[in-house]
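Partial view: only certain chains, each at its native spot in the assembly.
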């Protein structure tokens, strides 16, 4: 795969991932949305199908990592680091583009966030916020949840038939549904540095009424945790398989 | 594929799509339904499985587009426009047939909509209604959501194995679940001109008690938005892949 194809694939795929992912967060939390308060099953399936949409679209171009933790996990497992920067650049650019698209898709809902009395903070549409602010525990949650993503993803490549039948991305998407359901409770499961940092930058920049804080004090956790988790997964995979 | 097969496939497939799709809207919104008020997860999976049912049934005859936005997206991508009119005619006829079948399946529920005090407007069973009426934002939402459908659908064709294993339509159905969850909040995700316009005509004609307005002032948005989104997807696919 050429650097151009990898970059294009990761931009398009991650943009779709975040359009759908930030979209479902907007759908469930913003006023004047038909999906308002429709619950955790909607959030979890929304992010899972976001991976399905983004990764299948990117697959023919870049293989569809869409996540620096996955890219780093593969690099640690295989020892090949040469293309990592292309993947991560594309992922960051795509995540920011996707956050803008989600903002535009929910433009009328964000615009209606005018009234101070009913206005909601909007960071949750873009980035993760822990339920209990406890950096060590939050970091640990993100590390464990990311191992729960990247270790299986690395192992899936070894299951005969998944690749040939084209269903590998489907399995990854359902895995992400599972991570949301099971491990998303404490921190909102970033499990992907680009998924959290890219939209946080967009949140800081966009002129959303009553948007509230972009919470930069927490921003390092959903970057460091997933990177550590991805690297750990590569080490375990390399040792055990 | 002959024009007759294409027309028959699109009529049957789109009729099943709208029978299931309008069906789930009836199930969730009408009085005296076991699924009354069962929430957005039911709506989103209902429309996704509607695509699964309709597209697998149509696939052997017409390939199962069931959506002018998909047909236009493929035409823009490939440059082949000769059969577009056959597809779109079949889709419109099928959408109207499906809306009538959904009405018949929920006949007792519609008939019970007699009492002025408890009667509900019924357009939402047939066609989309925006939460915030803002034509530019609504159009933008429909364009973005349709790109979220058609661009991945065009890319799926390039994933080795999905076609051979027959699971391609399954992936599209799950993608539609995802669009509903993530991008359906603002406008109810038409993402398909036939899906909105065909049932709207049926709503205008059917003798439903207390049926309320057919809201023709909004009808152009869920036609124009998806067509623009489909064409844009064809352009992006042609350029990037």
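Note that the chains take the letters A and B in the order they are written out, and that residue 1 is the start of every chain.
One rule holds in what follows: a residue touches a chain if its C-beta (ideal position, glycine included) is under 8 Å from a C-beta of that chain, and two chains touch if they have at least 3 such contacts.
Since the structure is predicted, the reported quantities are computational estimates derived from the model, not experimental observations.
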With 2 copies placed, total copies in this complex: 4
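One rule holds for everything that comes next: only the chains that are shown with their structure count from here on.
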Angle of rotation relating chain A to chain B [CA atoms, steps of 5 degrees]: 90
Computed distance of Cα centres, chain B from chain A, in Å: 28
In the complex with chain A, residue positions of chain B that touch it: 39-41, 43-44, 130-132, 134, 137-138, 140-141, 144-145, 148, 151-152, 155-156, 158-165, 167-168, 170-171, 174-175, 177-179, 181-186, 188, 236, 240-241
In the complex, chain A residues that touch chain B: 8, 12, 16, 19-21, 23-24, 26-27, 30, 32-36, 38-39, 41-42, 45-46, 48-50, 52-53, 56-61, 101, 104-109, 111-112, 163-167, 169-170, 173
